[in-house]
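Chains shown are a subset, placed as in the full complex.
Which chain is which? They are A and B, in the order written, and residues in each are numbered from 1.
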């Protein structure tokens, strides 16, 4: 059994890790860390768990903690303080926060408001979009788990850029997320009275997932890519839908593009390409690790629209983190993750 | 034109007063007070108003404020500090908070956690359930506007107790409120992720509306009445539905009881008794000052169920406050309040 710890225990990411890891045959949850709640019973904060989890919250002591792997499900600017010591001690880390996603310290500082970890540590982190990952147990010490919007976006765009099919100036990502994407902490934006029966755009041009998307796409395509990325808030708890607009480089039929997506993802158990004319809805992946993709081509104008959904807390966070763990340790890729969507 | 001020300007009660008073022909909003936001433009906090309100937030100075009437839409334990001076200066007050509702200082202290205003001031306050009010412009200086749950409950029970039809030991009030009832301030309970797709009971036996209900019913019936009151939180923004169970003293047919309700409320424009077999839904009064009541009698067992709905922010707060103002000043009772429900 792999012994693991979870940091950020009072947030949604940790709770979802617990739910999913409970189904995992190869893993034992040894620690759930929460600085602010150390010593408390987890069920005081999360009554839905009652006695189904048998460790209390504790405080992370990087010098003493004794396990194989630690998940960080923390806000930005936290994990960078703990991870250097942990990997020095031989403990692997999967970081669900943004601390190790950007390779360029200046970009990190611009979008996250603080300096990142030292470059030598940053360089050790693998940004692991699970379907296109190159992590391996020998050399990988830190996995930077992708953000929720980037996950939906990059799985959508990967085939197009890999095959050089689109005008790289033309990418527009109109993304919509359920409100759990904002985390469990309090703000006027997530007050039910303000969020319910309301729909809004936010952070136009300033969202920190923009450089993360651009970094991946630029590396993949070998050229500097800028995107227009507009996130929106949907009055629902879970789910992301990204509507992605691109200009095609040349005439491609809807059928041909659809076939290319099918082929690209044929061996990826969590990516499901919908049939032509069908577009996925967020609820159709709720609670699961699936990423469903629908494809539309305006053949007259050589434009394509990719419509992609994930559960932001699963494939967009904790589920993908476990998938990355499975890949890292050679477990079945879907171990702990073969749950069907909760519908309705 | 009546010159009025509103205290508690950054809360939902104040915002609803502004919306409704905007339709009122006899009133001018001279002040919107908010201590924390004094000097700020209201639209910074409430963008939905934009330039449709032309006063900024200001600070209430009880010695200088110059108007006819002030509404307090403040949390508990605020208005009691300002009102004595205001009425001394001849300014009338309608208090939407709980500060002047309870006549017994010990009860106030038990449920509100602080001492109330001085007894001499408490005694000056009229608790005014608008349909059964005895306020008048000559003598009334302070109106204690009823709480949201008490409004729905007391309008339901008034005819039964007035006519001595029920076992006074038997009253059970199972009440459900939308989440705006908790106000605009932040807490984990009103976080969208926690409140959405969730339904819960809260404060069993300890809600501060319990003594308010009991005080009114006891006075009405001339005997000491205790009720079982259980509030619940519904994943919606607005609306209260109270399901009230009583044992009837003697055999009364559903038809007879229904007629009695019709007769009791025949001249009350905001109380609408539904036909037999029809029960009101919260959305059917949303945004309006109506209180709709449905009646069920289990004739075999001599038990009755009253199902009553209001919009908690209108009839349960700001709308009833304006209705009380209309009565106080002799305006048409429905001036500013003749809005139909927003449906759907």
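Methods note: contacts are C-beta pairs under 8 Å (C-beta built on N, C-alpha and C of every residue); 3 or more make two chains touch, one makes a residue touch a chain.
Owing to the predicted nature of the structure, the values given are computational and were not obtained by experimental measurement.
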Since every chain shares one sequence and 2 appear in place, tell me the total number of copies in the complex.
4
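Please note the rule applied: only the chains that are shown with their structure count from here on.
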Roughly how far is chain A from chain B, going centre to centre by Cα mean, in whole Å?
46
Going by the contact rule at the top, pick out the chain A residues touching chain B in the complex.
12, 179-180, 184, 186-188, 190-193, 195-197, 235-237
